[in-house]
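For this view, one protein chain was removed and the others were kept in their places.
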Amino acid sequence: MKPTFAISLLAAAAAFAAPSHADKLDDIIASGTLRCAVVLDFPPMGMRDESNTPVGFDVDYCNDLAAALGVKAEIVETPFPERIPALMSGRVDVGVASTSDTLERAKTVGMSIPYFAFEMAVTANDKSGIASFEDMKGKTVGATAGTFEAIALEKQVKEWGEGTFRPYQTQADVFLALSQGQLDATVSTSTVAQSNVKTGNFPGISVVGKAPFDIDYVALFTNREEYGLINYLNLFVNQQVRTGRYAELYEKWVGGDLPSLTVDGVHR
Amino acid sequence: MFNYTFQWKQAMARLPQMLDGAVVTMQVAILSMVLGILLAIILTMFRLSGIRILSAVAKTWVEIARNTPALFQIYMAHFGLGSFGLHLSPFLSILIGITFNNAGYLTENFRGALKAIPDTQTRAARSLGMGAAGAFRHVVLPQMLRISFLPMTNQMVWAILMTSLGVTVGMNTDLYGVTQDLNALTFRTFELFALAAVIFYAITKIVTLGARLIAARLFRY
């Protein structure tokens, strides 16, 4: 009897020491809250309204995801450079933060299929005389640190061999610097550029053209090893498009031609 | 032990870039310190001048520098001055921000040091025929700098640490900026910043040890 008791005690202890690891999907459902990392100075994807509550495409997207999971959504504001650290430190469950799905990043986090696609546009200070992407050569240009366009633009400036590149911590700082004339031009997603110019908060800047960068597909992300959750996210993105919710949200926040989320000639 | 795979190799591969950043960090720190000391000497003379407006300038400078966050001062140097149409590069913004801070704190240190120099010395110098400026320059100043040497070393360490705030004004060539850029590329947050921490530690240790050696040579008597 005694040994059996000891063994069962041991087993219990072992079970306690190494709880059968419920995966993140279970954790979220059990906790009743989905914590999303959202960038809130990235209109119209994420911003704040007059009462300083978070609104935007990404905010709605997070709310939809939470509703699908049957839990409450919690928006955690993260500046661009802090998105992934916030996930890695367990502060958020999922990133709904317009994150480009680069291979370098996929070494660290798990990406869903693309849920949105950006084209890149050049916005310039009217005094700089910049009228196209090529005009940016030799000028002072900037973008938001840690974004797809910042990485691409910095590379381009190095290739040109003249001019300077400055990354700012937030998209707002970039436009502030641009309208103050600290920057001559910036490359940002066209939706953000138009949205910022439209607010009228930044006098003296205008969108002057497209930047010849690849289309920036952005994905939801979570921890790399959470296959269950990634699977769920993939299906969720698919359903958003199928049910027309994607088009609805696009019309609500952005407007215009709905960007396609598929790539020709390849699976996924 | 941990449910986490460290990838030190990825971080170590970036070490040369980070060391380049450390050089820029040192440039900013040293320049801001030299300028800060010069400005602090000027502000101290303002204080001693007895001219009301000059001592008010010195007082305001010191109080703002000491009573607002350094991050605020640097942000102000970039975006605050920017609202007036004064555009500074990130390097200049961070340099001005830290210099402003250094000058404020050092002026306060100098004030403390001056208390330790008896008034009688100045009077003696004056009675020997030295002008007020001459007495300050040849009698008071050297002693003041010597007495404030330790606080100056501390301020130098702070200047080095403050360079990390440059990222808020678009700086990406200093040690912190480089680390953050690399983090955006690879998302190896812990490894990269741990490496940056080691470099910062090494730099501050070298600076404090160097200062101690200099002090031992200069002030032995």
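Each chain gets a letter, A and B, in the order it is written, and its residues are counted from 1.
Note that in this section a contact is a pair of C-beta atoms (placed from the backbone, for glycine too) under 8 Å apart; a residue touches a chain by one contact, two chains touch by 3 or more.
Note that in this section contacts and distances are computed from a predicted model.
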item	value
Per UniProt, the name of the complex member that is left out, chosen from "3-methyl-2-oxobutanoate dehydrogenase (2-methylpropanoyl-transferring)", "ABC transport system permease protein", "Amino acid ABC transporter membrane protein 2, PAAT family" or "Uroporphyrinogen decarboxylase"	"Amino acid ABC transporter membrane protein 2, PAAT family"
Visible contact partners (per top-of-document touch definition) of the missing chain	A, B
Residue among B:A11, B:A58 or B:M76 touching the omitted chain	B:M76
Touching residue (missing chain; options B:S32, B:S148 or B:S164)	B:S164
Residues belonging to chain B that touch the chain removed from view	2-4, 63-64, 66-72, 75-76, 79-80, 82-83, 157, 161-165, 176, 189-190, 193-194, 196-197, 200-201, 204-205
Residues of chain A in contact with the chain not shown	40-41, 47-48, 50-52, 76-79, 82, 85-86, 88-91, 170, 172, 176, 179, 201-202
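Here, only the chains that are shown with their structure count from here on.
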item	value
Touching residues on chain B, where the partner in the complex is chain A	78-79, 82-83, 85, 87-90, 167-172, 177, 180-181, 183-189
Chain A to chain B touching residues, read off their complex	80-81, 84-85, 88, 104-105, 107-109, 142, 145-147, 150-151, 164-169, 173, 176-177, 180-182
